[in-house]
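All protein chains but one are shown in place.
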Amino acid sequence: MRIKSTLENYLFVTPAVLIFSIFYIIPFIFVFRLGFYDWDGIVPLKDAVFVGLANFKEILFHDPSWWQAMRNASWITLIALTFQNALAFLLALACDREIRMKNFYRVVFFIPPVLSEIVVGMVWRFIINDIDGANMINRLLLQIGLPQLAHSWLSDPKLALNTVAIVHSWKGFGWGFLIFLAGLQTIPRELYEAARVDGAGAWHSFRKITFPMMVPVMVLVGILTVLGTMQAFVLIIGLVGGEFAGHTSVPVLRILACMRDSSRFGYACAQGISFGAILVIISFIQYRFSKERQLKKI
Amino acid sequence: MVSKRLLIGILSLFFIAGCGGSSQKESGKPTITIWHWMTDRKASFEELAKKYQEKTGIKVDFQLYAPSDVYSQKVRAAAQGQNLPDIFGILGEKRDFSSFIKAGHVLELTPYMQENNSSWKNFFFPKALEVNEFAQGNSYSVAPGIYGVPIDIMTIQMVYNKGLLKKLGLNPNRPPDTFQDLIEIGKRITDPQIQGFVSGWSELWMIDCFANNYAFNIMGKDKVLATIRGEVPYTDPDWIKVLTLFKDMADSEIITKSVITMVNKTAEQLFATDKAVFAFNGSWCVNVYQGMNPNLNYGVMLPPKASEAYPMAIWGGAGSSFIVNARSRNKEEAVKFLKWFSDRDQQAYLSEATNNLPANKNCLSQIPEVLAQFSKGMDFATHPTVWGVSEFSTVIEAFDKGIQSIILGEKTPLQVAQEVQKVKERELSRKR
Partner (left out) sequence: MKTAIYYKAKKNTINILIHLFLLTVAVTCIFPLLWMVSSSLKSQDVIFRDTSFLPRVFHFENYYRAWVEGGFGRYFLNSIFYTAAVVIGIVIVASLAAYAFSRLKFPGKNVLFIMFIAAMMIPIPGSFVALYVLLNKLHLRDTPVGYILAMINVGLSSSIFLLKTFFDKMPTELEDAARIDGCSKLGIWWHVALPLAKPVLAVVVVFNALSVWNEYVLALIIFDSRRFMPLQVAIKLFQGEFVTNYPLLMAGLTITVLPIIIVYLLMQKYIVKGVTAGAVYG
């Protein structure tokens, strides 16, 4: 009887476990194994050549395009951590007070995150690109008399990465905004009241009340931003079309290119493993760093 | 229970949806399935399939997967899964072709070609067939033979806009003869809407083609092949001369930096809408330009020579080829179909309908004028697939990306040459 009941219970989780094993666990193991092989995707898999650590050595020492991609992704992440999150925080602060249109802003600010990266990329490309786009920003600059500020935002290789970072921030600030706002709203109003009665100004209550209580939220948003932005790539496909001679290359794009264009499946897996390891280490460091800060505060 | 039935119902929905697209109907006469990527020839192919069915009763199913990277993905995945169709094509380099052959996916056609005193073999321009052949002692360890059927030939040359040349005060019937003349024209262009020279140079192979043409012109075929074999370094002055050509083009502003962000389609669009004076493109562009701007007034030219030492070379040979799946159940029928397909009437029809050069050499009298100009270039044509040696793909990538950096002004020709040579030496030492 007991056994029958237990077997019935297993049936509940069977579909989930089955799908998970096939589509997560097996690929996980597979990626780890294939990283040590050289395989072009054409010859049968059993004929793949074992190359040991050669792929990883190549990534570390002989692949400048990989490190350029990492630098680019880090830059975009840096902009996201600073510009995007600062913007989100300021907007959340502004909306935290009792203002009339709070719900309206909440709805509107989350529209960019809800759109797909391809749509965002293609629409912005159309708006700002000078070669096959309407070139709106430059036209506007010309009209208000500032032609010297007009640049080729997307077709100038030196500017393209920054343009990508800004569009990425445009798409992403809505998340930080919502999370910051939720965090701000958990701060008891009485604290602010008490501070005001004691004669504290706005800046003072921000420093002593708001900021310390928001630190865990800021850390969370920070970790999420880093993990998410380092792996971003679809937006670049929509906005720029690809790697732009390496100038807008990011790690996941490189992996995709190695798989589809260079037909180097083993190498692509090795890149995936290396990148995953780096991300795990970064998250871990961020987490430990924040834990230490939290302990210090207490 | 209600819920269990619901579950079963949903699962079966999935299976129906999944199965709806794969199975072939077996009903007496076999169906030949062909996968291709040529969007502009879809209608003509289907016409020919109809004709063949009327003639022999055998159904031919042309399936289109486009654009070419989608097609490549489909074919490679099918190769892995052992479910390639009866006839398909391989988009890639000779090395990929050899991988497919060694994996047993390609039927060797030599016996069929040699039947009846090589009657089938004699349909074709020799250079078109060469692309599908592996010679004795080739470096890919493939048994010598013919493995594919060319269905058109193409050359990659330059085109020039006669109307724009006239506007610049030049003779529209005398395009520039030397490289120096070409970049001088760059200085004459004042209209910011007009570009001097466009090409799809975000696609590395197009840069490679252009550079390679001039390499043959400057140092000759033998030295180029020696470089590939590792006997001559990329830091040789002749190679630096080749790389400097790109610097000169960028400096004279006949090309703009945006040329390396262009896919070929964009370059075609620019040339067709009279926004570029010169373009570097393949003979397939005739059909494309006609679709974009039937009134375009243009001519065909060889890339203007940079040196008198050796003749100019262009890439040409078989444009597209079809291969028979060695594991197909209908391979005899497939071979028969391809033989009919490459015969002169069908080739002439295709050429007229789609503005491509026929691979069949016996129907040239029936093709339009500008195509004839392209076909004149066949005398100068060569192609990496017929050289017998292949450069390492990492070296090619470094070389082409290096040229992009030169155009952007980020690296000097010397720097790029040194970097490419480093990659080459690493690859050579690995082979040992």
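First chain written, first letter: the chains are A and B, and each begins at residue 1.
The working rule: a residue touches a chain if its C-beta (ideal position, glycine included) is under 8 Å from a C-beta of that chain, and two chains touch if they have at least 3 such contacts.
Note that the structure is predicted; figures quoted are calculated from it, not measured.
Asks: Tell me where the left-out chain touches chain A, residue by residue.
Replies: Residues touching the hidden chain, for chain A, are 6, 8-10, 12-13, 15-17, 19-20, 22-24, 26-28, 30-31, 34, 41, 45, 87, 90-91, 94-95, 99, 101, 104-112, 114-120, 122-124, 126-127, 132, 134-136, 139, 170, 174-175, 178-179, 182-183, 217, 220, 224, 227, 231, 233-234, 237-238, 241, 251-252, 255-256, 259-260, 265, 268-269, 271-273, 275-276, 279-280.
Asks: In terms of residues, what is the contact footprint of the unshown chain on chain B?
Replies: These residues touch the chain not displayed: 1-4, 7, 10, 13-15, 17-18, 20-22, 39, 64-67, 70-71, 73-74, 77, 80-81, 83, 263, 265-266, 269, 291-292.
Methods note: only the chains that are shown with their structure count from here on.
Asks: Just the number, please: Cα centre separation of chain A and chain B in whole Å.
Replies: Chain A and chain B have C-alpha centres separated by 38 Å.
Asks: In their complex, what parts of chain A are in touch with chain B?
Replies: 40-45, 47, 62, 65, 131-132, 152, 155-157, 240-242, 244-246, 260-263
Asks: So in the complex, which bits of chain B are touching chain A?
Replies: 69, 72-73, 76, 79-80, 92, 96, 99-100, 102-103, 202, 257-258, 260-263, 266, 393, 397, 401, 404-405, 408, 426
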